[in-house]
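One structure, pasted below without further comment.
One protein chain is absent from this view; the other protein chains keep their places.
Moving on to chain A:
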Amino acid sequence: MKTKKMCAILGNVSKFHELLPLTENRPLDTLPFDCKYRLIDFPLSSIANANINSIFMVFNDGETRSVFDHIGGGKEWNLDSLQNRYFVYFYQDFLKQKEQGLPYFDSVIDYLEKSESEYTVLTGSNMLCNIDLRAVLKSHRNQKKQMTVVYKRMKREEISLNDSIIDVNSEGNAASIQKFKESEKGEQFNLCMGIYIVQTKWLIEQLNIGQKNDHSPSIHIFLENKIAEESTAAYEYTGYLSNIHDVTSYYKANMDMLDSNKFNSLMYSKQKIYTKLKNEVPTYYSENSLVKNSQCATGCIIEGSLENSLISRRSIVKNGAIIKHSIVMSNAKIAENVVIEYAILDKNVTVEAGVKIIGTPEHPIVIEKNQVVSTDKWRK
């Protein structure tokens, strides 16, 4: 066995209902982010940057079309060389096997055994960050605990009721973990980021015991429950983090990219973020374009005005159109004199001339994929 070698399990299969309709036909993992990325690019890049060459991914059944389209052969994340590979598994298979009384973790265990790795990292796509997993591993090796869990101190309003918070004791260990409750006192909490590093051998043992005792088939929940039983080191992450769990938090995370400090922290840290490569032509700004504090990917034609907005690949914004405080996903066609404020336009949306789409900062209006919008849409 090669020492220090890590493998990764990726996939938090929770259903994020508050993200509907954005997650109607895709998992949270493939939600577009900042003009040209998908949320899964961030954990995949952290994994690639840590030289991890084997990934086991778990998705919900029926949600993988966009995943395969995006990841393809995995070349962009260095998953296609002779030594590197990735596996995809369906969460519903675990559930089915569990129902039938079968050893439902066997496929994970088989993967872990074959990976010949000393350590396993577990992560998901809902905690948007750019984390150096080698640093977490180093800390894990020094702490000599069974598990290391990653957390970040977050403000009350950035934590949802589905999140867990950790008590960190004076030795830097996770003393306890519980679901976040509205009644909780205080302004700042240690948000559990759902990123763990464990010894692979130990994980295999625990999964074997777990499936005999009918534990949760979600590996995330399984490890979260282990914090109470095992001595667990807590690793504090200090970089940019967005906890994406509903439409507003997703909207705000995107808007964060228009804040230079946050943008640089996430995108221009020492670790690059990789995404699917596309051969798009340069973006053209016309003589009449008026652009303030905005980002665009390539392949766009911008003739109108943009303010505090993010425009994805191949979008066309015609003369006289005004887009403010909005997220426009790829392939949008925004006709003349359209007004869009506080909105999220999913992929391939067409907005006809003169139409107004207006949401609010707290409740951005979402236009679903492939829609043709021909009448005004307001949200109060």
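The working rule: a contact is a pair of C-beta atoms (placed from the backbone, for glycine too) under 8 Å apart; a residue touches a chain by one contact, two chains touch by 3 or more; residues count from 1.
Throughout what follows, contacts and distances are computed from a predicted model.
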Name the absent chain by its UniProt protein name; which of "Nitrite reductase large subunit NirB", "Translational regulator CsrA", "Glucose-1-phosphate adenylyltransferase" or "Pyruvate dehydrogenase E1 component subunit alpha" is it?
"Glucose-1-phosphate adenylyltransferase"
For the chain that's not shown, point to the residue among A:46, A:164, A:200 or A:295 touching it.
A:295
For chain A, residues touching the missing partner are 34-36, 75, 260, 263, 267-268, 272-275, 277-279, 281-287, 289, 291-299, 301, 306, 310
